[in-house]
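A single protein chain has been removed from this complex, and every other one stays in its place.
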Amino acid sequence: MEGDIANMGQFIGAGLAAIGSGAAAIGVGHVAGNFLAGALRNPSAAAGQTATLFIGIAFAEALGIFAFLVALLLMFAV
Amino acid sequence: MATDSNTSGDTQTAQSGSGRVIAFGLISVAVVLFILGLMDDYESGLSIHPMDQFIIEPFFGDGPIHWYTVTNSTVWMGLAVLAITALMVLGTRGRAVIPSRVQSVAELAYGFVRKMVEDVAGKDALPYFPYIFTLFLFILFANFLGLIPGSFTSTSHIAVTAVMAGAVFLTVTILGFIKNGAGFLSLFWVSSAPLVLRPILAVIELISYFVRPVSHSIRLAGNVMAGHAVLKVFAGFAGALGVGAVAPIIGVIAIYGLEVLVSAIQAYVFTILTCVYLKDALHPHH
């Protein structure tokens, strides 16, 4: 951290990549919220769809994990 | 008569109450141990190394790591094997029609995964149930054992999750071609879409198919790694603040609870995605 411009770029890039985690949070919240809205309308069908819920959350979360991974790579591996 | 029922009720309440107290006490002790261990490491102010906990070292002595060296990762994998054996073999040795607590936990896990395979991948996927159950139990126990303070989490390493995800990917792909021949390629040819769009969709489907093992492995390793790193960062704050670190300790406790949840959910998600991929191999038509 002593005036190295490349290091600065790394840290800024890592911080920017971490924004992706927030985007993934929005996505996961969207999935869960819509599931809840549907489940409250038709509670009898909700139990059979929890697996779908988790698969949806997993897909949405995977992209956030990618962003996290990019941040980690920038911080430690580059 | 009335006193009898009263005393039995009291005993029951006392039992469940003491169970709760014991669980809470164990968690508290674990968190305190964790933090104490960290304070030992970080006496020299705020220098947090959240990734150091993932370093693989030889378990006995020092030296280079050969492919056969017993490392900390190996030891915790072995402990996972022991725990699984204790639950699934020792716990069920009574073969009781009316199960004991441990046996009913084992039966619960068995029924849970079996129902998942049957519901998601179909009845003809049941021959692959032992493989899926193996993956599920290994991930679950590795995750949970990794939450013991001072332990090592094997599943936080991409090498481990990538091998499992790659094995699932290869198995599913080969199985798809064996079961369906060239018909397996219809997985990429979306027949319900307009004809113009189909080649584009085929490219997208192909890419998403090959991204599967990547996301499958990185999801598990990334979740576990992120959780442990965040725990370490908070614990580092606690170590820097010393005795008055109330807020970081509360944060560590909250995130620890979240990590317990994440451990179970990630094992579930890995397993259910395996089932979904298996379903694609057995029934590739949309």
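All chains are identified by letter, namely A and B, in their written order; residue positions are counted from 1 within each chain.
Please note the rule applied: a residue touches a chain if its C-beta (ideal position, glycine included) is under 8 Å from a C-beta of that chain, and two chains touch if they have at least 3 such contacts.
Following the convention adopted for this analysis, contacts and distances are computed from a predicted model.
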Per UniProt record, name of the chain withheld from view ["Electron transfer flavoprotein subunit beta", "ATP synthase subunit b", "ABC transporter ATP-binding protein" or "PadR family transcriptional regulator"]: "ATP synthase subunit b"
Residue, one of B:Val32, B:Val81, B:Leu201 or B:Ile265, that touches the chain absent here: B:Val81
Interface with the unshown chain - residue positions in subunit B: 49, 51-52, 54-57, 62, 65-69, 71, 73-74, 77-78, 80-81, 84-85, 88-89, 92, 95-97, 99, 103, 106-107, 110-111, 129-131, 133-135, 137-138, 154, 156-160, 163-164, 221, 225
Missing-chain contacts mapped onto subunit A: 72-73, 75-77
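Everything below uses one rule, namely that only the chains that are shown with their structure count from here on.
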Separation of mean Cα positions, subunit B and subunit A [Å, integer]: 18
Touching residues (chain side subunit B, partner subunit A) in the complex: 51, 116, 119-120, 215, 218-219, 222-223, 225-226, 265, 268-269, 272-273, 276
Contacting residues of subunit A [partner subunit B, same complex]: 51, 54-55, 57-59, 61-62, 65-66, 68-69, 72, 76
